[in-house]
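A protein chain is absent from this complex, but the other protein chains hold their places.
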Amino acid sequence: MTNKRIAVLTSGGDAPGMNACIRAVVVASEGAGHTVIGFEHGFNGLLAANWRKLDSKKVHNIIQRGGTILRSARCKEFKQDVSAKLAAKHLDELAIDALLVIGGDGSFHGAKHLSNFWDGQVIGLPGTIDNDIYGTDATIGYYTAIETAMDSIDKVRDTADAFERIFLVEVMGRHAGFLGASAALSGAANYVILPELFTDKETTLKDIHQQLSIHRQRYGHESFIIVLTENLWPEGIAELGVQLEELTGGEVRPVILGHIQRGGSPVSQDRMLATLLGVNAVRCVEQNKTGIMVGMQNNKPVEIELSQTWENRKELGDTLTQTMVTMLNERHNWGMTT
Amino acid sequence: MTNKRIAVLTSGGDAPGMNACIRAVVVASEGAGHTVIGFEHGFNGLLAANWRKLDSKKVHNIIQRGGTILRSARCKEFKQDVSAKLAAKHLDELAIDALLVIGGDGSFHGAKHLSNFWDGQVIGLPGTIDNDIYGTDATIGYYTAIETAMDSIDKVRDTADAFERIFLVEVMGRHAGFLGASAALSGAANYVILPELFTDKETTLKDIHQQLSIHRQRYGHESFIIVLTENLWPEGIAELGVQLEELTGGEVRPVILGHIQRGGSPVSQDRMLATLLGVNAVRCVEQNKTGIMVGMQNNKPVEIELSQTWENRKELGDTLTQTMVTMLNERHNWGMTT
Amino acid sequence: MTNKRIAVLTSGGDAPGMNACIRAVVVASEGAGHTVIGFEHGFNGLLAANWRKLDSKKVHNIIQRGGTILRSARCKEFKQDVSAKLAAKHLDELAIDALLVIGGDGSFHGAKHLSNFWDGQVIGLPGTIDNDIYGTDATIGYYTAIETAMDSIDKVRDTADAFERIFLVEVMGRHAGFLGASAALSGAANYVILPELFTDKETTLKDIHQQLSIHRQRYGHESFIIVLTENLWPEGIAELGVQLEELTGGEVRPVILGHIQRGGSPVSQDRMLATLLGVNAVRCVEQNKTGIMVGMQNNKPVEIELSQTWENRKELGDTLTQTMVTMLNERHNWGMTT
Partner (left out) sequence: MTNKRIAVLTSGGDAPGMNACIRAVVVASEGAGHTVIGFEHGFNGLLAANWRKLDSKKVHNIIQRGGTILRSARCKEFKQDVSAKLAAKHLDELAIDALLVIGGDGSFHGAKHLSNFWDGQVIGLPGTIDNDIYGTDATIGYYTAIETAMDSIDKVRDTADAFERIFLVEVMGRHAGFLGASAALSGAANYVILPELFTDKETTLKDIHQQLSIHRQRYGHESFIIVLTENLWPEGIAELGVQLEELTGGEVRPVILGHIQRGGSPVSQDRMLATLLGVNAVRCVEQNKTGIMVGMQNNKPVEIELSQTWENRKELGDTLTQTMVTMLNERHNWGMTT
């Protein structure tokens, strides 16, 4: 087996576990005799030839840290051909055999674009708290974001119960409901509003009202928690709060979790996933693969064409959906019959 | 020593450790032969004669829970004489010797008001995450709220560092800077805006700008975290964010921590404080004291006239202020010279 | 669909998420019109006819609690036919249609034994931190135990790094290495000793010595963490510590995590798993299934013959094993060639 020169970068929104992934790439590479360098600030570092050598020592004691030691950034100019050509030039000057890009679908577009102008191997590793990438059951950072959102809902429930109030909790997710669904289920929320299930404001308000009536009857109290995915309610969470107060006559408190969902020490499942993907990416480098994303499906490593990751839409899946129907928004909801 | 009949209620904003305090009152009372009942929903339960008997078994395994098993509420009508008289009647019918009120200064006003119409003993225990009650070094819930805010700042710093962004983090505190100061110091924030130190928007913006310049020079990066107390910036945190973006040319992200600061399992210091105060309140009942709040000063239990708790303003103190000047907003700031 | 009368109990070692599972069973049942009762103290409650009715209200706010509100116990006498007959009698007297048993393989033996004497439906739900049950990818409590063990390793690493010491960390697992492998990988340990890979003391000591030499060379320091599954080292962890001190000349500190691994608020993945399994068990009841365990394989609910769960041995699997070889005990180890 030939020793390889591998470059790695983190790009797009940071996600807990990116450091665990960098570490796995470095440790696996070093054990096999490969060399690793890291570019700083995502694709910007590729354009500026801003890099440093990575070895086991430099990635010691980073597995538990949020953020990314390589920094991250969005890089709009990388869409231009001139940028990709400059990156290719820098990679060639450094005699890099393979570039590993840890990030979300924007970053994978960048990786694909680069591969039009560079002969080396390009491999993506899915890193985003949104879990909205087709081809892998989970993405690095997703598990930690669920945990953070769930912990917040646990805290909110203390006050919701003490005061018998309705709480609205907005979680991230961009345009996918994975984080919202998992946070709502594990946080024992009472209702969830997700992009995959949302139709219109009126229907939703009517449904919440109905659910709340059942809830009051069953539990004898008003403590009711609604989880809402960001970017979904047209006029924003504050407006939804006002509408619900009018509708229900109770007190409604909105909570926007925001950026705390991106940070924190990664939970074990993210560290495991990041490590498995990192190790497998190095194996793919050794097998001269390119133009792929490494992912995990059914607990096994898989490889997906980069373009497939954004051309297909990842579904919530029957198991999750059926469980939500039973536990959250009630059976008779969502036009489903059991 | 006569056996007493003691009633307890939790009132106002819930705070982690209220359950630990209820537990301490019950365990200490039971050990001494007293009887304890709890009113539900704060003063509302007193008006509705909504109560239940409490014993050791009922408070087993609640020390670690946020919220309050007695529920809480605000009760505006309790300001009226007719309400206080009704409460007095219910307390007399239940042959209560002493009423313990766990809450903030609004709740203490209620307790004082009741004492104008009732002969029994009235004792306050300070419970609020804001720590804005004169006469005690700390209030139940304050320590946990610091921890929650600090954890959030730790998480935000992961992204701030990864992206070299400016973050604005809004914490609670009503009109006091304790939570903001402690969260900023323990979270290693770079700047803090507190009611005790705020003069006007213009001066603050100018000062932040200057601090940020020093920071960029010293650290070579833009990651900069500003902690802001709620209710302070006239047009709100979003407007401050926009102003800072204009001023600095960098990306600014606002994060409002909101209600998660009220919940969660109490940290050890809150459980200790709540337990010490609960035990001491029972001692005060045994000593026939009334019209007081029990507090802790310099690690010792103290008793304060209820009216003193709101007539005096609690200061941040020199130690905390000097440390902030050194660690956060820099020496030359705030009109101070060293 | 007929309304059913469902009984549930928790048995064997408690595991975080058992309460989330009870809650899911109750909420799913109530939504479908079924009735649920819970037996206390595992099979002992079945023998003593010690039960109580469960409804949504009684399982509100328990999803986040460790332990089990139904208590658990081991029940040796349940192996006897007379016990199983008595249990059957009690179940018939209560007109129970289906019994759900949440527990490990000892509990499933009990469930199977009962089914020889009772005509009702018997369904197992896998609950154990050891993850040693065939037929399901994960068991309730496993994820939280990994998290607790990993957090402890993170803490130990602080001291290991500060003092450049060797630490031995003993984790649970009975006779399976799942917890050890996952804790070691996510905790960035340097070596792991698991039942699946253990041959003899001498070989292991020699291998550790060799790994430690490579480690010293690569990292330039002595901080080295070894994870060990319980019941594996013949003379116990203390003896291993002494042997390693003699062998390496360094300081070795043993840490036995013990029972803290069984407790704590369940992490989101355990709450999700427990909820999915609980909902699916109710579906199986509705479909008149019996003699099965509900499990999750590849993110989908499955049903397994109860006897299959203990007659087959669950393997660590290639993905996990290969990753350990790369990240922990090094490639040339374990007689493997890459």
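Of note:
Note that the chains are named A, B and C in the order they appear, and that numbering of residues resets to 1 at the start of each chain.
Note that a residue touches a chain if its C-beta (ideal position, glycine included) is under 8 Å from a C-beta of that chain, and two chains touch if they have at least 3 such contacts.
Small disclaimer: the values here were computed from a predicted structure and weren't measured.
In the whole complex the chain that is left out makes contact with B, C. From the options C:Asp81, C:Asp158, C:Glu235 or C:Asp318, the residue with contact to the unseen chain in the full assembly is C:Asp158.
Within the whole complex, the absent chain has one touching residue among B:Gln80, B:Thr203, B:Ser268 or B:Gln287, and that is B:Ser268. Checked against the full complex, the one of B:Asp132, B:Glu147 or B:Glu170 touching the unshown chain is B:Glu147.
What subunit C contributes to its contact with the hidden chain is residues 10, 14, 16, 65-68, 71-73, 148, 151-152, 154-159, 161-164, 167, 253-260, 262-264.
In the full complex, subunit B touches the hidden chain at residues 23-24, 27-28, 30-32, 55-57, 60-61, 63-64, 137, 143, 146-147, 150, 154, 157, 161, 182-183, 185-188, 218-220, 265, 267-269, 271-272, 275-276, 279, 298-301, 317, 319, 322-323, 326-327, 330-331, 338.
Simple rule for what comes next: only the chains that are shown with their structure count from here on.
Centrality by C-alpha centroid: the chain sitting nearest the overall protein C-alpha mean is A. When each chain is reduced to the average of its Cα atoms, C sits farthest from subunit B. Separating the CA-averaged centres of subunit B and subunit C is a span of 40 Å. Distance from the subunit A centre to the subunit B centre is 35 Å, each centre being the mean of its Cα atoms. Subunit A and subunit C have Cα centroids lying 28 Å from one another. Counting partner chains per residue, subunit C has no residue touching two or more of them.
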